[in-house]
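Only one protein chain is missing from this complex, and each of the others stays in its spot.
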Amino acid sequence: MIIVMKPASSSKELEHVIKTIHKQGFKPHVSKGEETTIIGVIGDERKLDPVPFQLLPGVDRVIPVLKPFKLASRDFKRDDTVIKVNGIPIGGGHFTVIAGPCAVESLEQVMETAKKIKGAGAVILRGGAYKPRTSPYSFQGLGPAGLKILAEAKKRTGLAIITEVMSEMDLPLVAETSDILQIGARNMQNFALLDAAGKQKKPILLKRGLSSTIEEFLLSAEYILSRGNYQVILCERGIRTFEKSTRNTLDISAVPVIKKQSHLPVILDPSHAAGYQEYVSDLAYASAAVGADGIMIEVHPHPEKAFCDGQESLTPEQFKTMMIKIKSLVKVMGKRLNKVS
Amino acid sequence: MIIVMKPASSSKELEHVIKTIHKQGFKPHVSKGEETTIIGVIGDERKLDPVPFQLLPGVDRVIPVLKPFKLASRDFKRDDTVIKVNGIPIGGGHFTVIAGPCAVESLEQVMETAKKIKGAGAVILRGGAYKPRTSPYSFQGLGPAGLKILAEAKKRTGLAIITEVMSEMDLPLVAETSDILQIGARNMQNFALLDAAGKQKKPILLKRGLSSTIEEFLLSAEYILSRGNYQVILCERGIRTFEKSTRNTLDISAVPVIKKQSHLPVILDPSHAAGYQEYVSDLAYASAAVGADGIMIEVHPHPEKAFCDGQESLTPEQFKTMMIKIKSLVKVMGKRLNKVS
Amino acid sequence: MIIVMKPASSSKELEHVIKTIHKQGFKPHVSKGEETTIIGVIGDERKLDPVPFQLLPGVDRVIPVLKPFKLASRDFKRDDTVIKVNGIPIGGGHFTVIAGPCAVESLEQVMETAKKIKGAGAVILRGGAYKPRTSPYSFQGLGPAGLKILAEAKKRTGLAIITEVMSEMDLPLVAETSDILQIGARNMQNFALLDAAGKQKKPILLKRGLSSTIEEFLLSAEYILSRGNYQVILCERGIRTFEKSTRNTLDISAVPVIKKQSHLPVILDPSHAAGYQEYVSDLAYASAAVGADGIMIEVHPHPEKAFCDGQESLTPEQFKTMMIKIKSLVKVMGKRLNKVS
Partner (left out) sequence: MIIVMKPASSSKELEHVIKTIHKQGFKPHVSKGEETTIIGVIGDERKLDPVPFQLLPGVDRVIPVLKPFKLASRDFKRDDTVIKVNGIPIGGGHFTVIAGPCAVESLEQVMETAKKIKGAGAVILRGGAYKPRTSPYSFQGLGPAGLKILAEAKKRTGLAIITEVMSEMDLPLVAETSDILQIGARNMQNFALLDAAGKQKKPILLKRGLSSTIEEFLLSAEYILSRGNYQVILCERGIRTFEKSTRNTLDISAVPVIKKQSHLPVILDPSHAAGYQEYVSDLAYASAAVGADGIMIEVHPHPEKAFCDGQESLTPEQFKTMMIKIKSLVKVMGKRLNKVS
């Protein structure tokens, strides 16, 4: 931690700051400059609260030096984390394609989608049984009946399942069926849910909040890791900006930024970022090229009849066409595409 | 709902759109322009899903005409909603001052604050027993023990209590103590929590999400209203923008915008918006002048020792000084300041 | 300047950084912490380029300590700058009301507006002769003919004039007529124009760019000051955010933030921030209460016939009503309202 004194601060104020540092069991290191004095505070910064110093007379600013997360950081763990789901390695040089409808609507709809995405190269089936919807009047998901449909689809196709959990009360039931539990963007800082997700054993796919910084995103992952669950997959799905020609703005730079700071796998969700079907494939190609560990794509056999997000869903045919280029791109980028045996 | 056809769409495509409108039980009204054709869809729009139309061949765009919320709208209820809390009217020409520490730390801290803010003119005491924190390593609140301290403070001072609830599991316990339940910015779209809040009877103070539009904010209020709880107070607390010299950017325009669209009371939280104590009073003055129904201010007897948000807390003395100008401003703006008898 | 070394950096790398600091004529001050080493660099930081250090092996981050602007800062000049325009003091406890149409359309339109705003309490007349328009097909202003109309209005009413200059080529002509030269938001970083504005003597009203930070805003003011023109009035007019229910988001916190950092006067433009006439007065009240040195309001005798920005213009009657409350608010806030004798 670094404390910057105001140019006009007195030597008495400086002394008081130094005394306060000592009192908290840390060592001050003073550098007197021409205009300002700065103080390096030596000791384990994570145990230090910057606020008391910010409020001392004569102090201009307090600058933290260390990243506030630890278990999620590359400093803590050099090598990429690889998470095995149903035998499929996620992260560490493998590229994973997750696909399926926004919402589980019926066994027929899910089965038709599952077979076709499997044929085209997807290895994990997505589908929402519990749906977070902006309006109380929109379709809210089939709930437990939706989970049963997903379980049946898994049994028949062998595909691993990912579905969203919206509340810590639903978590045990969802965890019975789903191979990966998804925590949605709107719940990225639902700390009660993060806490519950950290205390059970299923891998978590954590979506970045609409306006969360990458640091906050990694701190939410840290919540889960610090409770004992080390299997966290990060998912960038578009952030909120002033630009409205896409539903969200895909922050594609998040991939190299997170890769530098953290060992956790990162996947991208071009469907929610784009919001329109016609842009999804191009964003998927960019995702493969930027170095992501996978993509999650909304596919629906009849988008015009979808209960939600139809406008951003690919048809199985469009998905199949997209996968051809994805395969070439993954190869050029030196990754291995996960396949279902 | 309005459907705009592409300039190059064919008459066959137009016919197909018209047929689809009829099939759903609505009436189409076609206007052929020089470059484009538009179709007005007649019927109760809230029952219509725009997506199937967006995906029909030849369709350029679908534009909804009605606001997606109903119970929260001024069209539904002309007059301001006034919510009585502990005998205090919130909304409808009354100005309400809520104050207190970020977190409940001890009975002494809460009592010292409560007495002083009451003396200066606050009528409701705030204080967090459950704290949503970005980092898992920060102080997370005293929980049930914090609620007991708040109950004791209420008994001794007669001040009404507001405290945050973070999970639908904690809701029954928090509702036993607190006169108003606060749902925080990070939980504005925690739909499980909104649902639970709507099914009980205590008034809700709903904070706007960091990057939620006003329409989404009102839709989250609609969740609570539509479940049967009509007592919702809206709270703007700063939105996330590129500007970092304040913690958030206070969207002060939200007050007249919401007042136009909705009958619900709106208060402002200058403390979380500013993030720095030195800007809080100026933003509070602006809040009183813009027409808000109240303000919520963080006050701590010893900000430098606060467990959280010390840097944005006023001391009781600063709060007292601020209240002098607030009283004059409220008078100029033609509102009545709520007082504790 | 502070240099933070990477946790895994070697002592050789540290030595190399230290040597480089010495080579540039500065003194290093090393603080070895438990996990990281930080180096304070002693000397006039404004002469130091942080980039060479950021790129040295072993360096994690370089943190500047000093603000990058000097002449615009409160450290350089403690007391508020007061700018005299036509005998009217702007800044330093005086509150100034500027009003007038978006664009100069005709002598009749300008004269009708000028008389009425003067009657209601405005002291400076605004009106655009050169109009920056997003579309090439929109009305672009009357140019020199518009300047003549403004000059005539000044002669007849005695009101000082402010009008926008869009190019350094037009500057000499505009400066002949206008008492204050306005540089618009879209030109805040048009450095050729800032340069020209700094080399002449008329006061400048500099509008904040749509997505400029306050630091960048003050650096653009510094351009003008550093060229020799010390008469700069800052104007916050709304920033671009995700929220679309207003044209821009008025960053009202900018007033106390700038007041802390700079001695220059700050005024607010509620009209461009709101974008809709119905919100303008409420934002003007907030502007007066937050401590601004003035407001700039669009007024048009017939908004529905305005060549531009009609939807955000007040009628003279609405302006008159607004001014009644503004006068009371200015008094409560302890400022003096400027008046035309």
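Residue numbering begins at 1 within each chain, and the chains themselves are lettered A, B and C in the order written.
Keep in mind that, in the parts below, contacts are C-beta pairs under 8 Å (C-beta built on N, C-alpha and C of every residue); 3 or more make two chains touch, one makes a residue touch a chain.
Keep in mind the model is a prediction, meaning the values are calculated, not measured.
Considering the whole complex, which of A:K19, A:K84 or A:K244 touches the chain not shown?
Counting the whole complex, the residue in contact with the absent chain is A:K244.
For the chain left off this view, which of A:F26, A:Y279 or A:F307 is in contact with it?
A:Y279
In terms of residues, what is the contact footprint of the unshown chain on subunit C?
46, 51-52, 54-56, 68-69, 132-137, 140, 166-170, 186-187, 189-193, 210-211, 216, 219, 222-223, 226-227, 240, 277, 303-306, 309-311
With the missing chain put back, which residues of subunit A would touch it? List them for me.
Here the touching residues of subunit A are 211, 213-215, 239, 241-246, 249-257, 260, 273-274, 278-279, 282-283, 285-291, 325, 328-329, 332-333.
If the hidden chain were put back, which residues of subunit B would touch it?
Missing-chain contacts on subunit B: residues 2, 4, 7-8, 29, 31-36, 38, 40-45, 63, 65-66, 75, 211, 240-242, 244.
What we mean here is this: only the chains that are shown with their structure count from here on.
Please flag the chain sitting at the greatest distance from subunit C, going by CA centroids.
Farthest chain from subunit C, going by C-alpha centroids: A.
Shared numbers divided by all numbers used: is that above or below half for subunit A and subunit C, i.e. same or different?
Shared-number fraction above one half, so same.
Determine the centre-to-centre distance between subunit A and subunit B, using the mean Cα coordinates as centres, and give it in whole Å.
26
Counting only Cα atoms for the centres, state how far subunit B is from subunit C in Å.
About 31 Å, centre to centre.
Could you work out how far the Cα centre of subunit A sits from that of subunit C, in whole Å?
Averaging C-alpha atoms per chain gives centres 39 Å apart.
Identify all positions of subunit C at which a residue touches two or more other chains, and write them in rising order.
Counting only residues that touch two or more other chains, subunit C contributes 211, 241-242, 244.
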